[in-house]
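Each remark here refers to the structure printed beneath this line.
Every protein chain except one is present and positioned as in the full complex.
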Amino acid sequence: MGNTFGQLFRVTTFGESHGGGVGVVIDGCPPRIALSDSDIQGELHRRRPGQSKITTQRKEPDRAEILSGLFEGQTLGTPIAILVRNEDARPEAYESMRETWRPSHADFTYEAKYGIRNWQGGGRASARETVGRVAAGAVARRVLATLFPKVEIVAYVMQVHEIAAWIDRRTVTANSVEQSIVRCPDENASAKMIELIEKTRAEGDSLGGTIECVARNVPIGLGEPVFDKLEADLARGMLSLPATKGFEIGSGFAATRMRGSEHNDPFEKREDRVGTATNFSGGIQGGISNGEEIYFRVAFKPTATIAREQRTITTGGQTTTLRARGRHDPCVLPRAVPMVEAMTALVLCDHALRQRAIDLARA
Amino acid sequence: MGNTFGQLFRVTTFGESHGGGVGVVIDGCPPRIALSDSDIQGELHRRRPGQSKITTQRKEPDRAEILSGLFEGQTLGTPIAILVRNEDARPEAYESMRETWRPSHADFTYEAKYGIRNWQGGGRASARETVGRVAAGAVARRVLATLFPKVEIVAYVMQVHEIAAWIDRRTVTANSVEQSIVRCPDENASAKMIELIEKTRAEGDSLGGTIECVARNVPIGLGEPVFDKLEADLARGMLSLPATKGFEIGSGFAATRMRGSEHNDPFEKREDRVGTATNFSGGIQGGISNGEEIYFRVAFKPTATIAREQRTITTGGQTTTLRARGRHDPCVLPRAVPMVEAMTALVLCDHALRQRAIDLARA
Amino acid sequence: MGNTFGQLFRVTTFGESHGGGVGVVIDGCPPRIALSDSDIQGELHRRRPGQSKITTQRKEPDRAEILSGLFEGQTLGTPIAILVRNEDARPEAYESMRETWRPSHADFTYEAKYGIRNWQGGGRASARETVGRVAAGAVARRVLATLFPKVEIVAYVMQVHEIAAWIDRRTVTANSVEQSIVRCPDENASAKMIELIEKTRAEGDSLGGTIECVARNVPIGLGEPVFDKLEADLARGMLSLPATKGFEIGSGFAATRMRGSEHNDPFEKREDRVGTATNFSGGIQGGISNGEEIYFRVAFKPTATIAREQRTITTGGQTTTLRARGRHDPCVLPRAVPMVEAMTALVLCDHALRQRAIDLARA
Partner (left out) sequence: MGNTFGQLFRVTTFGESHGGGVGVVIDGCPPRIALSDSDIQGELHRRRPGQSKITTQRKEPDRAEILSGLFEGQTLGTPIAILVRNEDARPEAYESMRETWRPSHADFTYEAKYGIRNWQGGGRASARETVGRVAAGAVARRVLATLFPKVEIVAYVMQVHEIAAWIDRRTVTANSVEQSIVRCPDENASAKMIELIEKTRAEGDSLGGTIECVARNVPIGLGEPVFDKLEADLARGMLSLPATKGFEIGSGFAATRMRGSEHNDPFEKREDRVGTATNFSGGIQGGISNGEEIYFRVAFKPTATIAREQRTITTGGQTTTLRARGRHDPCVLPRAVPMVEAMTALVLCDHALRQRAIDLARA
């Protein structure tokens, strides 16, 4: 009972990596939003396995079928169910998982919690689960575009292992991100990252890194203190993604080494609104968006599946070793970029609807 | 509509810093839990203003009245309402806030969102709001102690500005934390932190820092993938606290610079359970507790209220300067320790009840 | 964990009949709604014990204190906590309940469910719990009045035991209802009801009856199919009130004896909107309000507390007899009228906010 996200724009995902398919039901999407298969397919392609030489070679077309909630190209206001069939599942590759706990995977905890698990793959703990999130995120983007045409959400890889990119957060574009198969818009760093990822894959190892996400032109007033502060919901959304280990917003952990006199963002008058001279707050103050850029970073650990021999134990408690076969990503970050954007869109869309409900001044 | 936390152990806080009082209603507390005023008062005292020379000097006795849900020293299974009156409010000290936006405070965003705000203090954005959380956390601890007598939750200050403490996470005790008024169990670092805080206050400035929290002997199996993963709910809880800018679990952001072969935690057989040789996972795998220590860190920014002149604008858009009067903490971390523990207790208690619901094998 | 009502206008009640007090926290009330103590007090007076010769003589002033969420006569958009102290509790009158199950009361089921109960009164099962609902309903009415100035909610007693009133649903006014201490606007029936209630009380017995409620000028479009249909939420709200046994909307149970050709409501053009020539639908079609009058009836059983000797058993399983002392209502209906109106206001207010969230055409 933890597969629903959002209060008003409610997303419920389903499906294991091996089985009938994965998907999502979106309840609460406003009616009369123009929506097409290609809106969804475009985002799924960015998440798709096998999209480049540095991702897993599992071949999934990830074709989305919109089962309900749409009529003549517009949303009906009723639940939108989207299904993506699993096609290239190879359960036999997972035979060894049946009786062995893969280190730093969820095999053991799923078995311990539920007393059963689908050992023919990662089940719900597989990144394949995020298909439903990304599809729903595409719908959320359509709603946001209808409400606030200027909103932009752009995520990008800013660090892989020791390679840090230089990216100007204020000018980076979605297009520039997509130029790089690692989704790092710093050409120089991108090339180094690709090289390192390929080398690491050849060594049977894996890499972690950091994704930054910026949301521009978010209207002032989104976020519901005290528990559903905007950054709290973003943090929850990000930490619910597979392989994430950390979240920081605005100044983040660096704020811990600053003084108030340095960190405070002075207010200043803009042409059409109140702004801040600096933006250590990350576009959110007191849990509510202030109109400045919202930006945050998410830490991803190195992929747990590696092609090296590792020590572990069997389900029966015997010491053994394991070497992953199967296909996997040596570095999840390139494919995680659309996931981070999707969760951001879900949070912003949900909060936009929540704010509409109480903003009686509006109309 | 964002003042409730938890699915089964549901906590709804209320109250502004200036007004009738602050408090909480806990719905979903199991019946027949022994609970006394002192359980709650003890935690409130740790959060209380004026508790030491390095905190704000606002004098609030923070006496909690349990209004309902208790009978002859035991919980009834009905809502537990707890009220703490505001006593030492000094609205006149906030007169200047009426028409001026305090930098990096929530005055502006509350006004923009709601079209109204209680300018006689921080309102809901004040740390005073956390009284309800800490009171509820004390109740959650009692439930956890009943279900899992060995569970321990210990948070401590591990860094203030540039001063980092050396603390052995595996052995640190609640008692050792309470020996230090800054709640840093490294005596040497603690002394330096106190000195720095006093010096900074004298300079009219403020400091940030990092709190680490460890939860020991948490049963295996807590956490509800995919959105209500245990770390996702912890992240949300922490980022909903005032002044927080980041959250990282286990290896955290350091994981981004590691390889899978280094980061994976090998499983190994323990006497009574499956364990891991290392614990970069931070006690959670796939969103579910694995029986190892859960540990995470929370970044706090420097207090926004400072006694220095700052540039800002008035509500009418005029450039002006502001210098805080009022009483405030030069560094929120000492008082934030019980808040972090309270949110941790709330998350663990809620997930413990959620797991009971579906664990049919149990009985 | 069942003490919250509503999705966006969320009401959480607390408190037992004997203890510190009863009350409510309202989360999700829009900001800048004018609200005063007297708005709340007025409704509480209609619910108050001891208001007339035909109600219980328990003397509770039921003075409401608004603890939070209000500033200078307007709502802040933050949680509104309202507390009413218990004053005239006489726990000693309930001494006999300690070891005896009162027939058709909730003593036994609370004890069985929770393993504990506050035997010094009805606890949460007491009608005293509805203080919080009525206070919240008063706030909901203020929100509705702001959004839709013409909305009217009027409930009235239409039947006590065998005495049925003749009331014109389309013209009945709140004022006419309040003219009668039994809250039946048919003068003739009202007089008979009062007589019967007094006679029945003298006999140590009690009476049931039916309340009808009409909501006029409810905007078209409220209700969220398929589970949160407007009538489904009304039904839930009414059946959650103490002593209720049934709910019917529009034609209700009489519809079961009609043919489609009789029951269907022909659409017709009105000046400013689409209307229906008849209104067997009760103002709701497909779970959504259609602009016609919403009307429904609620069945109340005779009060369980009677001053006659009744057969029962002790908590130890011994057969015994019981005769209620304590003070009680011989017929709950007069005081239930404001409760029915309050639940109606809560449902309509919640759905009005929900509809605002998705109605993008509005602005």
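Order as written gives the chain letters A, B and C; numbering starts at 1 within each chain.
Convention: contacts are C-beta pairs under 8 Å (C-beta built on N, C-alpha and C of every residue); 3 or more make two chains touch, one makes a residue touch a chain.
Being a predicted model, the structure only gives us computed values, none of them experimental.
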Practice item. Check the options C:85, C:141 or C:229 and report the residue that touches the missing chain. Key: C:229
Review point. Which residue from C:121, C:137 or C:250 sits in contact with the chain not drawn here?
Key: C:250
Check your understanding: For the full complex, which residue in C:169, C:301 or C:325 touches the chain that was left out?
Key -> C:301
Review point. Can you name the residues of subunit A that touch the chain not displayed here?
Key: 1-4, 8-10, 12-16, 19-23, 25, 27-28, 31-32, 65-71, 74-81, 83, 113-118, 123-124
**Study point:** Contact footprint on subunit C, counting only the chain that is left out
**Key:** 1-5, 7, 13, 101, 103-106, 108-110, 112-113, 115, 124-125, 129, 159, 161-162, 200, 205-210, 220-221, 223-229, 231-240, 244-253, 255-269, 274, 276-277, 280-282, 284-291, 299-306, 308, 310-313, 317, 319, 354-355, 357-358, 361
Check your understanding: What subunit B residues would touch the chain not displayed?
Key -> 7-8, 28-33, 77-78, 146-147, 225, 353-354, 356-363
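Throughout what follows, only the chains that are shown with their structure count from here on.
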Point to revise | Chain located farthest away, centre of subunit C as origin (C-alpha) | key: A
**Study point:** Distance between chain centroids, defined by C-alpha means - subunit A, subunit B (Å)
**Key:** 26
Study note, to complete from the structure: Taking each chain's mean CA coordinate, subunit A and subunit C are separated, in whole Å, by 45
Point to revise | Inter-chain centre distance, subunit B versus subunit C - centres from mean C-alpha coordinates, in Å | key: 39
Practice item. Would you give the residues of subunit C that are in contact with at least 2 other chains, written as numbers and ranges? Key: 8, 28, 31-32, 77-78
